[in-house]
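Let me begin by presenting the structure, written as structure tokens, before commenting on it.
For this view, one protein chain was removed and the others were kept in their places.
Now for chain A:
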């Protein structure tokens, strides 16, 4: 039994739903109690889909247990087939149905459903959402994809995009264009956009582009083995990775490498003088393994940040992320425990977090800016505008997204210069963000209720408890702009305690500043 407050991944059947909802002409019959229908809202609200996920839930109740849950499943399957007329069905159990052991797959087999019915075994008490998506896609491919003649032109399948994926919609567009520039056409995009009949013709492609290993690696391996299709291993997120990806595709296909970088702006934006303030910003990375690995390279090599820590929540990626962390000389945080991630961030005190929706909230609480680089994400990360993560435009989008939460270069200097200015009070965030929190106590109505910090349920932390700030020093500290004040306070306290100084004066403050200057 494990105490959990927030989770990075849902149960595995939600992964299966991401596959089913991304596809058309496929229907999922899920043996599950009524409350599990909440999962529909992930797609209809968070992703703003305009149709219901193609899922029929059996919604068995307590009174059905032991009597006819099995029949209920059969009726649901029969009705779903009759109503939706899918080209193929997937069937499976949610966590509760797994316990009553009705065996949806076995039951389906005994029924005369005239289209393929693919049974899913997704162990709910061991595995999670990404596994569910990966396994479901694999089972669909394994059942439906057959060896077929290759297309005359060099073509590939784009595999991995699912419903509810982070920017999958736009990554498909970007990568399709990039490949087309090289003269490579796209045969099938799957699971998102594909029908079961499209899966059947995946074998016509010359190779697979594995866009998201989290959701399609097992299928990629199977197709490499059974359909003789090599797959790409580089995920084209970031400038360097995109160039490497182009080279990899050229290697696989023998076409000439080509990348139209006329619209690429990240390198210049990183170089331009305003970006000086980005230099050495200490960033912490967390998310799914693929996006974290890509972000690490961008952060260090393309933005000039200092990576102070990284980690992922999907254990499947533990090994590569550990190795990468070692490369970067930092510790790897491999955990799906949100509170642990928060503890790590609190200890590292980065100047920016590149994370998920969860880290955005951690950042809010700790006063650290955060940009989102990975699922899980919320409704604001499904923007109306085109905003891929992959390829050339992806790099531009990433530059903008990461810089957005930060105070801009010149603004940082102005804040220093006018630090006593009344408008530069602590609660005023960067000037390009609307709706700043009202200054506490200002006449702008009741202050938002402070959320009790999650530290409540962790061990009390002791920092600088026996160090005293003299009044002068405390006043001086207040003059330091709010976004660096936390760091200044900590640095000064560390500096003082290392030297056995118990009372911090203005002097100590500036000695510490000089000491940490870089």
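Just so it is clear, a residue touches a chain if its C-beta (ideal position, glycine included) is under 8 Å from a C-beta of that chain, and two chains touch if they have at least 3 such contacts; residues count from 1.
Here is the rule we go by: contacts and distances are computed from a predicted model.
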### Among "4Fe-4S ferredoxin-type domain-containing protein", "Branched-chain amino acid transport system permease protein", "Oxidoreductase" or "Light-independent protochlorophyllide reductase subunit N", the UniProt name of the subunit that does not appear here
"Light-independent protochlorophyllide reductase subunit N"
### Summary
By the document's definition of touch, the residue of A:48, A:319 or A:499 touching the omitted chain is A:48
### Query
With respect to the chain omitted from the figure, which of A:128, A:167, A:206 or A:489 is a touching residue?
A:128
### Message
One chain isn't shown here. Among A:35, A:147 or A:383, which residue touches it?
### Response
A:35
## Note on the structure
Residues of chain A touching the missing chain are 1-7, 9-11, 13-14, 33-42, 44-46, 48-52, 56-62, 65, 76, 79, 83, 94-96, 99-100, 124-126, 128, 357, 361, 364, 378, 449, 451-454, 456-459
